[in-house]
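Every protein chain except one is present and positioned as in the full complex.
Take a look at chain A:
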Amino acid sequence: MIEARGLVKVYGGKPQKYAVQDISFTVRPGKVTGFLGPNGAGKSTTMRMIMGLDDPTAGRVTVNGRPYAQHKAPLREVGALLDAKAVHTSRSAWHHLRAMAATHGIPQQRIHEVIELTGLGPVATKRVGGFSLGMGQRLGIAAALLGDPQTVILDEPVNGLDPEGVLWVRNLARSLAAEGRTVFLSSHLMSEMAQTADHLIVIGRGRIIADASIQEILDGQGRARTRVRTGGPEGAQLLGRVLAGPGVSIEAREGCLLEVSGVEPRAIAQAALEQQVLVCELTPLQASLEEAYLDLTRDEVEYHSGALAGRPDAPDDVAAPAAAGRQS
């Protein structure tokens, strides 16, 4: 169980950079929770804060009930692969695992077990510097499992793995979760997450943009909602009556606040115009995770290179609500 509350991480320098802005989430045991976001979204920073390597600027994160550093036997509580390169390149895998095990008095038999489990046997006595990326990942996972932890955190575990390795990680994550453990793994690939995770936390530019089960996300696919705020409750009622129809769902949230799905934002605006209803807000809400995720990724790409700034291939139905949302 991992619980983050109001987590903020600001990196110093000018200008200050928000790596993570006020995020809260809970990662529960017994399932695989995916942490999805484009590169630079704050996934690794968040994981480093969970592991006590980075101090949060504000907020708090606990693992199995207490901050990581306060556990008496942290490796038995939480195992993490934060970075496949968190190993001295001149040491052999076997000696690396021996040193890690020594900190917790973990018996040698367990080292053999994790070496066997991760398939490191043939290279265990070789220098880590000569490892392929995939072998490095396997060593990182072996170290993470050394303490037989209740919570397992894997940062981009399939990076650099061949298809067989990807499948192996996927099965490992699923079997760890099936044993009742908390499994939290990050990726920047939606497709990978869709195949491994039960639950998804999506992060973009340091903020959580979705936190839902895969099923909810699949159910929500294609059901774009729009939040409409009118000048007064009468207007909201009028607009609700006009928009009502087959395939349209309208929820009245407060007096003058509606959540509409099944109608394009543009059509809502058109109806409001015809009925002379004052609209103060017209905001498209997470059309679908894939779209929201793509939008974020696109923003990142624009930010970095500007090559896709024009986005001529962007579908109208994505671009239009975004534009409408900004104008309102």
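Quick notes
By our rule, a residue touches a chain if its C-beta (ideal position, glycine included) is under 8 Å from a C-beta of that chain, and two chains touch if they have at least 3 such contacts; residues count from 1.
Just so it is clear, contacts and distances are computed from a predicted model.
A single chain of the complex does not appear, and UniProt lists its protein name as "ABC transporter permease subunit", one of "ABC transporter permease subunit", "Protein SCO1/2", "Aspartyl/glutamyl-tRNA(Asn/Gln) amidotransferase subunit B" or "Membrane protein".
The omitted chain makes contact with just one of the residues A:103, A:132, A:215 or A:249: A:103. Of the options A:6, A:121 or A:180, the residue whose C-beta touches the omitted chain is A:180. Taking the complete complex into account, A:51 is the one of A:20, A:36, A:51 or A:169 that touches the chain left out. What chain A contributes to its contact with the hidden chain is residues 29-30, 48, 51-55, 68-69, 71-76, 80, 82-83, 85-92, 95-96, 98-100, 102-107, 109-110, 113, 117, 143, 145, 148, 150, 172, 175-176, 179-181.
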